[in-house]
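All protein chains of the complex are present and in place, except for one that has been dropped.
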Amino acid sequence: MESKNRVCDTMVCAMARMIRDGDNVFHGVSSHMPMVAVLLAKAMHAPKAVHLNIPGGVDPVLRKLQKYTSAGPELLEGSKSYFPLMEVFDLSMRGGLDVAFLSGVQFDVWGNVNASVIGDYKKPKVRLPGGAGSAVLIPTAKRAIIWRTKHDQRTFVNQVDFITTRGNVDKIVTPLCIFKMENGEMVLDTIHETSSLEEVRENTGFPIKYSRIAYTPLPTKEELSALGRIDPGNYRNIEF
Amino acid sequence: MESKNRVCDTMVCAMARMIRDGDNVFHGVSSHMPMVAVLLAKAMHAPKAVHLNIPGGVDPVLRKLQKYTSAGPELLEGSKSYFPLMEVFDLSMRGGLDVAFLSGVQFDVWGNVNASVIGDYKKPKVRLPGGAGSAVLIPTAKRAIIWRTKHDQRTFVNQVDFITTRGNVDKIVTPLCIFKMENGEMVLDTIHETSSLEEVRENTGFPIKYSRIAYTPLPTKEELSALGRIDPGNYRNIEF
Amino acid sequence: MSKVISLQEAAQLIHDGDILGLGGNVLHRAPMALVRELVRQNKKDLKLVKTAGAMDVDMLCFGGCVSSVDAGFISYESEFSLAVHYRKAVESGEIMGNEHACYTVISALRAASYGVGFMPVKGLVVSDLIGVNDYFLRIQNPFTNEMVTVVKAICPDVAVIHVQEADEEGNARITGPLFEDVLFSRAARKVILTAEKIVPGSLFSSGMKKADIPNFLVEAVVRAPRGAAPCSCFGCYDIDRKGIIGFKALKDREALGGHLLSLEYGDHKGYGGSL
Partner (left out) sequence: MSKVISLQEAAQLIHDGDILGLGGNVLHRAPMALVRELVRQNKKDLKLVKTAGAMDVDMLCFGGCVSSVDAGFISYESEFSLAVHYRKAVESGEIMGNEHACYTVISALRAASYGVGFMPVKGLVVSDLIGVNDYFLRIQNPFTNEMVTVVKAICPDVAVIHVQEADEEGNARITGPLFEDVLFSRAARKVILTAEKIVPGSLFSSGMKKADIPNFLVEAVVRAPRGAAPCSCFGCYDIDRKGIIGFKALKDREALGGHLLSLEYGDHKGYGGSL
């Protein structure tokens, strides 16, 4: 029987479940999946999670998501208070940010993140968009959650080309699996039902460690239904 | 013939004339005389001077002054923009404040200002209210203008008990005269018509230097009439 | 979940020895109802922080609640003259008067708010304040080797802020001058609001001006109409001259006790500082 679950839904639901009720949670630009995950968490098990973002609306009441941005003014409308990016950074610096959703291009087994360059910094082979908040949020947020929609040996490498940052990475969510950081090492947490240990191994540039094989819980009917309401335009799938 | 000019009017008019058109000018708490001086300057020769203050109203349109405060919310009403104390400080730090009106309790011939303590700092004989902005504004404002409604040998001393600050003091306005700073020394600039060189000498704790004897220009009829409109409650006289 | 509690409960959240940030400025929007309750509850060893304080600091000093004051200016303004209780307590050695420029208080709070231990301050150059206080040091700008004064971070354990409007969750909107209150709400570990009015949060989401302090930074909200009196509260009331003069005329702590007792019922019931 083929699964009816799309990987993007599995990933977004997993990300949502990582948010605890009452957490202060931030996502930045190019972050439709975390944005939907925060909205989902608040609609399900974590109504008191605090949704923070770049435009500065605290717990915005979103009438409509935008396809092209997760940093648009609609994230301010309907919110009761204004708490913009620079304040979110300050909050994290002083220890008040619980969860930051961040991405990157290369990750290694020690939890190093590269969002800067491939090759020489001053004249790079590939200039990446940059880490945005990563370099300061990953070390200061209580839990940094990474998502990345590519899972291959160029993404999960033995050693990153450039260390943009390292810090409090808690989980890494990919289309194949979820990694967790344990004693300073990236280990397999759960495998998505659409994937396999074999597939994870083949697509990862370092040896996979795990204590047990578990599968990522599937999206529930309630979650899928909430996703349909929150993200009718299906922007959570935009990176695929 | 006895002068009809009150000392407070002579002082306030002199302070107003020190403001040049276009200057960014700040006054703080307990500062009725500078507050009235700024309003007078804007009504007379310096309409483009920018009036900055603690509550943050830029060029407030004051319907009514308050007797008990020069830091009240009426200084925000009617202004087009909000630029509160901390921003005024920042402005001065980066070199953008032209004039700061400040006071103090002791001054010496080298331009040192004491607004802190008489006696030992940790267990002082007299604890003064504190310098408020003086310690950072006097060194950074382009011109710090001091006013003090006492002129005696305890105020103008050979050496201050405690250096709260020293810096860009330009003029010191007293009930007897105006001093100016010249080559790092306080020298007599002008004497009020109600005073005399003799009186200034007797009431100053250091030898008076001057290059010529000049008198402080009297308030004009236009100035006095503007003062009546700006400060009908006569709060410019509150310190006497 | 409502964060609204009584004035007495709010005062109990402030502990002996706490670093306490006070909102407002001189006689404007000072959190007087809570200040009075702190004296009634006989708090000790509070370390007060404010840029420019007046009656709030003076009353806490009079009540024997204070061990130090970090501020740029402590005095009433012209009409009401000096803060005599503060002054006497510093002169007697009972209280350490840690003099700042108002701006170095701001810089110290910014440091706390940014999670760093110190903040460079441009203006403090020639000053005996640098030598006599352990919270100022001179260091080199590592990029240019120029010397610059730095001030140590001040992270209040609690900030008490009186606002015109708050909702039950702790969102708060200040009308008129903000003074340093928004900064205090970011720098402090715990924020307690006293509010003229408890309003529905929808007021903030629909209006042009949103809340200045977001709920997730706030520990507790107290309904305290006239909670700044006899100080002023913009849009609500001006100062109560009689209240200030009455306080200034009190001769000793016993008289202060009587004064606070006379205001207790109103403070606790939310009638504020005058009956």
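Per-chain residue numbering starts at 1, and chain names A, B and C are given in the order in which the chains are listed.
As a working rule, a contact is a pair of C-beta atoms (placed from the backbone, for glycine too) under 8 Å apart; a residue touches a chain by one contact, two chains touch by 3 or more.
What you see is a predicted model; the values in this text were computed from it and never measured.
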Displayed chains contacting the withheld chain: A, B, C
Absent-chain interface as seen on chain B, which is shown: 24, 48, 50, 58, 61, 78-83, 87, 90-96, 140
Interface with the unshown chain - residue positions in chain A: 28-30, 32, 54-56, 66-73, 75-76, 84-86, 89, 92-94, 116-117, 121-127, 129-137, 139-140, 162-167, 235, 238-239
Residues of chain C in contact with the chain not shown: 107, 111, 114-123, 135, 137, 139, 141-144, 146, 148, 150, 152, 207-209
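One rule holds in what follows: only the chains that are shown with their structure count from here on.
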Touch-based graph of the chains, sorted into line, ring, star, complete or other: line
Most distant chain from chain C by Cα centroid: A
Centre distance in Å when chain A and chain C are each reduced to the mean of their C-alpha atoms: 40
Distance from chain B to chain A - Cα centre to Cα centre, in angstrom: 57
Per-residue multi-chain contacts in chain B, two or more chains: none
Where chain C touches two or more other chains at once, by residue number: none
